[in-house]
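Here the structure comes first, spelled out in structure tokens, and everything after it is commentary.
A single protein chain has been omitted; all remaining protein chains appear in their positions.
Labels run A, B and C following the written order; every chain starts at residue 1.
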Amino acid sequence: MKKIIAILFLLVLSYGIYLSINSIPFGVSKTKVGNYYNLNGVKDTGANNIVTAVVLNYRGFDTLGEVTVLFLAVLGFSTILFTMKKKKSDNMPTPPSLILSIGCKFLFPFVLLFGIYIFIHGHLSPGGGFQGGAVIASAFLLFYLVKPSEKSSKKSFQLIESLSGMAFIVIGILGLVFGNYFLSNFLPKGIAGKLISAGIIPLIYIFIGIKVGSELTGIIDRLMGKNNEKQVK
Amino acid sequence: MVYYIGAFGLIIIGLYVLMVKRNLIKMIIGISLINTGLNLFLISVGFIKLGTAPIFSKPGLNPKIMVDPLPQAMVLTAIVISVATLAMALALAIRLYEHHGTLDMGKIKDQKW
Amino acid sequence: MIYFTIILISIMLLCGIIAAISKDLLFAVIAAGMASFITAILFVFLQAPDVAMAEASIGAALVTALFVLALKKTKRSE
Partner (left out) sequence: MIINILLIIAFGGAFLVYLAGKISGKLRNILSIIISLVILTLIVMLQGKEIEVNYFHFFNFPLMFRINVLSWFFALLISFLTTLSLIFSLNYMKGKENLDFYYLMLLLVNASMLAIVLSGDLLSFYIFWETMSWSTFLLISYNKGKAINAALKYIIMSIAGSLAMLLAIILIYIKFQSFDILFISTHINMSSQNFAILIFLLLSIGFGVKSAIVPLHAWLPDAHAEAPSPFSAILSGILIKMGIYGFLLLFYVILGLKILLSLNIWGIKLNYIFALLGAISVLVPSMIAIFQTDAKRVLAWSSIGQIGYIAIGITIGSSIGTAGGLFHLFSHTIFKALLFFSIAAVEYRTGTRDLNKLGGLMKKMPIVFIGCLISVLGLIGIPLTNGFVSKWLIYKALFLNQNYFLLFIALISTWAAILYGFKILHHIFLGQLSQEHIKVKKAPLGMQIPIMILSFLVLLFGIFPGLALKTINKLIVNIGFKSLSVNLFGIVSETGPLNIINIFAGLMAILLLIIIVFKLGKKKTNIKQDDNYAAGSYIPIDKYHFTSNFYAPLFGIIKPLLIDHIDNFYLWVANRIRSLSDKVRKIYCGNVNVYVIYIIGFAALLIILKIGLKLW
């Protein structure tokens, strides 16, 4: 019964969507602001990657809010799982196979390095703090797969995360002091295409990378159920 | 055009899951499907035929035929937020499972009045 | 090229449908991750390498891992 109603409603909805997306042409330039960003982005910000320029310069304040949302979600996540009891079956994990353990141990530093590369080159090539942070988190995921009993220091994660979040705001306030407005690009822009260019953008992206990396790692860490032994006792 | 169909196909599948399935994890999967579909739709709206990525990776790129960078920037942050919120939803599901021993919404009577 | 895209999108939708109707939650999670991964490929076609990278690393890898870990703590069948 519920299925029939659902399918009926969805059919009507699909028809409505069909009607409305008919009026959105595909493959045509639609926004003026996008054009503006493309034409003036390099000149304004000094970053080769326009997406990065938009994320961190034109709409840097949005990103700050977004990082806050991320932080709050992770906070809620940890709060919900704070008193979770450890299952007994977790005490005796089956050891990982040889290929997995060797491969992951071998890959871990390279994946980590790749993540760092991604967020350092955020203003030059595709990638940036968010992607790099995710890659770092997946590196830690590999690490945990190999050594499920390994304990990571939760405190240090939190410290890194908070410090990098604070650094973002400090840079913003420095922009307020040296420039005209919050998050203004007060450092010299340099030559577009060089690694050290685009003012504060690579700096912020590095902090975002560290922050996102440590947050996502924290989620995985918590969900793996390793840090709970202390709280149970 | 086909991208639109793909995107809304995913969204409608996700909505169907949310409307019919009672398993909590399944519903979260549905939410993640909607997420993916929505991201795809936003990016495909910003696409321009024969356009290039909005990155000046080599000299001689024409900024006038670059695709729209704004939806890309927005979607970039949306993806990261979605993972955090999904993690939170999963945490809630895990707690509910611990408390009630089931993931079936219909059987969790505490939620009802 | 357009045929390739159509094939990819149909596979993606198929993965979505499998994720929706499968009784085995692990299977559903893998299918959803698959759909996410194909979306990442589509992002490359749509000239959005940044987003593709994020989607591949987060949507396809991390989210799937999260789901699998959560399934480990709950139960696998619906």
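Heads up, the rule we're going with is that contacts are C-beta pairs under 8 Å (C-beta built on N, C-alpha and C of every residue); 3 or more make two chains touch, one makes a residue touch a chain.
What you see is a predicted model, and the numbers here were worked out from it, not measured in a lab.
**Q** As a test of the contact rule: which chains in view would the missing one touch?
**A** A, B
**Q** Under the stated touch rule, tell me which residues of chain A contact the chain that is not displayed.
**A** Looking at chain A, the ones touching the missing chain are residues 2, 5-6, 8-10, 12-13, 15-16, 19.
**Q** Going by the touch rule given at the top, which residues of chain B touch the chain that is not shown?
**A** Against the missing chain, chain B presents residues 15, 18-22, 27, 105-106, 111-113.
To be clear about the criterion, only the chains that are shown with their structure count from here on.
**Q** Across the interfaces A-C and A-B, which one involves more C-beta pairs in contact?
**A** Output for the comparison: A-B.
**Q** Take the average of all CA coordinates in chain B, do the same for chain C, and state the distance between these two points in whole angstrom.
**A** Their C-alpha centroids are separated by 10 Å.
**Q** Express in whole angstrom the distance between the two chain centres, defined as the mean CA positions of chain A and chain C.
**A** 19
**Q** Please work out the Cα centroid separation of chain A and chain B, and write it as a whole number of Å.
**A** 15
**Q** Going by the contact rule already set, what residues in chain B reach two or more other chains?
**A** Residues 3, 16, 44, 46-48, 51, 53-55, 66, 72, 76, 79-80, 83, 87, 90, 94 of chain B touch two or more partner chains.
**Q** Would you mind listing the residues of chain C that make contact with two or more other chains?
**A** 48-50, 54, 58, 62, 66, 70, 73
**Q** Looking at the complex, which residues from chain C come into contact with chain A?
**A** Per the touch definition, chain C meets chain A at residues 48-50, 52-54, 57-58, 61-62, 65-66, 69-70, 73.
**Q** Show me the residue ranges of chain A that touch chain B in the complex, using the header's touch definition.
**A** Touching chain B: residues 2-3, 6-7, 9-10, 13-14, 17, 21, 24, 26-31, 33-35, 37-39, 41-42, 48-51, 53-55, 59, 62-63, 66, 69-70, 73-74, 76-77, 80-81, 84-85, 124-126, 128, 130, 133-134, 192-193, 212, 215-216, 219, 223 of chain A.
**Q** If we count contacts the way the header does, which residues on chain C are in touch with chain B in the complex?
**A** So the residues of chain C touching chain B come out as 2, 5-6, 9, 12-13, 16-17, 19-20, 25, 28-29, 32, 35-36, 39, 42-43, 46-51, 54-55, 58-59, 62-63, 66-67, 70-71, 73-75, 78.
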